[in-house]
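Only a single protein chain was left out; the remaining protein chains are all shown in position.
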Amino acid sequence: MQRKVNDVGGLPSTPIDHEEHDPTFFEKRIDAMLMLLTSPKVHAFSVDALRRAIEENTADDYTKRGYYEKWLKAIRQLLIEQGIVSEAEIIERIDAIKKRKN
Amino acid sequence: MVKLGPPEAHCRTPTYLRGTSGEVVELVGHYHNPSLLAFHKPGLPKVWLYRVRFKQTSIWDQYKGSERDCVMADLYEHWLMPTKEQ
Partner (left out) sequence: MTNSNPHEHNHGHDHDHDHDNDHDHDHHPINADHEPESDDRYLEQALRELLDEKGVVTATQIAQQIDIQDSRTPALGAKVVAKAWTDPVFKQALLAKPLETINRTFDLTINTPLELVVLENTPELHNMVVCTLCSCYPRMLLGIPPAWYKSTEYRSRVVVDPRAVLEEFGTKIPTSTEIRVADSTADVRYLVLPLRPKGTALMTEAQLEALVTRDAMIGTAVPSIGSGLYLNGDG
């Protein structure tokens, strides 16, 4: 039976990295965005949907991408799924932001 | 006993527990089905959630700890089936 990427209990692994850092401001913003999007008042999508979206990532993505980066990618997918923002709007806005920086 | 399958689109039953027998510790409650919530559906009908305890020696062939050690997990009813008393 095929395991999903997140279903890791019991898989062979390596020593745990105990290094800790205070969350960066970037990470805090993503965390805050997620809390608000999944809050009862806003309810853009459920936390179950977030988990599912992360599980739909490739195994490669799952191991290589950072924790908050995975959240960000899932948030993007779910906002589009729910019709809150469109793919086109996101692409356009990223372009505009890049242009602003120059 | 935790079922082996069938696969579920969003599954909260870890693979490592499938096919293992354990003991129900508590009926936790009645919840919206997370597998449906995960796809923006209402999650009905609700499903019962059970707290189940498994001996580590039942889960793993070569468990390296104490005979007394256990894992406990909260599992939804549709992933559980009764086993005969041993």
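Per-chain residue numbering starts at 1, and chain names A and B are given in the order in which the chains are listed.
By definition in this document, a residue touches a chain if its C-beta (ideal position, glycine included) is under 8 Å from a C-beta of that chain, and two chains touch if they have at least 3 such contacts.
Predicted model, so just to flag it, every value in this text is computed and none were measured.
*Asks:* Residue by residue, what part of subunit B touches the chain that was omitted?
*Replies:* Residues 12-14, 16, 28-32, 34, 37, 40-43, 46, 49, 51, 53, 59-60, 63-66, 68-76 of subunit B touch the chain that is not shown.
*Asks:* Considering the whole complex, not just the chains shown, which residues of subunit A touch the missing one?
*Replies:* 6-21, 23, 25-26, 28-44, 46-48, 51, 54, 63, 67, 69, 72, 75-76, 79, 82-85, 89-90, 93-94, 97-98, 101
In this section, only the chains that are shown with their structure count from here on.
*Asks:* Measure off the straight-line distance from the CA centroid of subunit A to the CA centroid of subunit B, and report it in whole Å.
*Replies:* Centre separation, subunit A to subunit B: 26 Å.
*Asks:* Flag every residue of subunit B that touches subunit A in the complex, lowest number first.
*Replies:* Its residues touching subunit A are 4-5, 7, 9-11, 14-18, 34-35, 37-40, 59-60.
*Asks:* Touching residues of subunit A toward subunit B in the complex: what are they?
*Replies:* Against subunit B, subunit A makes touches at 1-4, 7, 9-10, 45-46, 48-49, 51-52, 55, 81-82.
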